[in-house]
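Shown here: the complex without one of its protein chains, the others still in place.
This part shows chain A:
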Amino acid sequence: MAHLRETSDKALKLLRTLPRVQIGNLRPNPNSKQNDKRGRAQHGGDKHGAGNKGSGQRQNFMRLGYETGNQPFYMRFPYEPYYKGHHMKRQYPPISLLQLQVLIDTNRIDTSQPIDISTLCNSGLLKLKPAELEYGFQLTDDGLDNFKAKINIEVQHASEAVIAAVEKNGGVIRTSYYDPRSLHMLANPQKWFQKGVPIPSRMLPPQDAVDYYTNPKNRGYLANPEEISKERLVLAQKYGYELPKIENDSAYEMLTTTKDPRQIFYGLEPGWLINIVDKTIIKRKLE
């Protein structure tokens, strides 16, 4: 930023020598004064700004954009794929850590239970639209410095700083993938259970998402747990906080609750038929 300092020094030097600001020293704001040029009298009349002879005076101009024969700029590019494939890209609507903290503080979310898409949607304040290619929530770093909740949260994307913030407070964060059908189930579980179909198993991520969810740095649900714990330590060292010991925590069991990669709901396995009215679970007989 050396050049900025030089210009400011220059400006200060100038100020010392310039005269006092007066009306006579000022210039009007750009585009505030319009040129009162009439097409009559000495300055506006005679050739009316069109010069002498030539195509200019005869108003026979080339069409706009014409570059005297070579391929003009506006014809050089037959196709610019600005939005190619945008309709098929996965979207992850954001939740800031600030929002999350507020939800927790106002008792909209119960921190004594693991948090996932269902929890967030059931709070009533957040909505997921899987039909609009929203593949889950991403946790953003807005409000990262004031985040003070100890939670077991499962989102679909989180940056390194966010992961650090959650783990610093003794929490657990995981990123997991849900296929569109699972997302519909999680976004509105009641509606789905009314279909009377047994819970299906979750699908694996597509090719381009496999790398993200198998990476321990992202706390992916398909990553090796040992490597995840290593990365926890690495992150603690990077961001400069002491790694809290989850083993000694009273809520250890809750914090270490994870879903199987094929599981959609906590505590419910694929293949079970849930009935909300009767509050029953019907399982297939093992033969």
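By our rule, contacts are C-beta pairs under 8 Å (C-beta built on N, C-alpha and C of every residue); 3 or more make two chains touch, one makes a residue touch a chain; residues count from 1.
Here is the rule we go by: contacts and distances are computed from a predicted model.
Not every chain of the complex appears here, and the one that does not is recorded in UniProt as "Large ribosomal subunit protein mL64", selected from "Large ribosomal subunit protein mL64", "Mitochondrial import receptor subunit TOM40-1", "Mediator of RNA polymerase II transcription subunit 27" or "Iron-sulfur cluster assembly protein". Per the touch definition above, the residue from A:Q91, A:Q194 or A:S229 contacting the chain not shown is A:Q194. Touch with the chain omitted from the figure is made, among A:L98, A:L133, A:V210 or A:L268, by A:V210. One chain is missing from the display, and on chain A it is touched by residues 193-198, 201, 203-204, 207, 210-211, 214, 222, 262, 271, 273, 275-278, 280, 282, 284.
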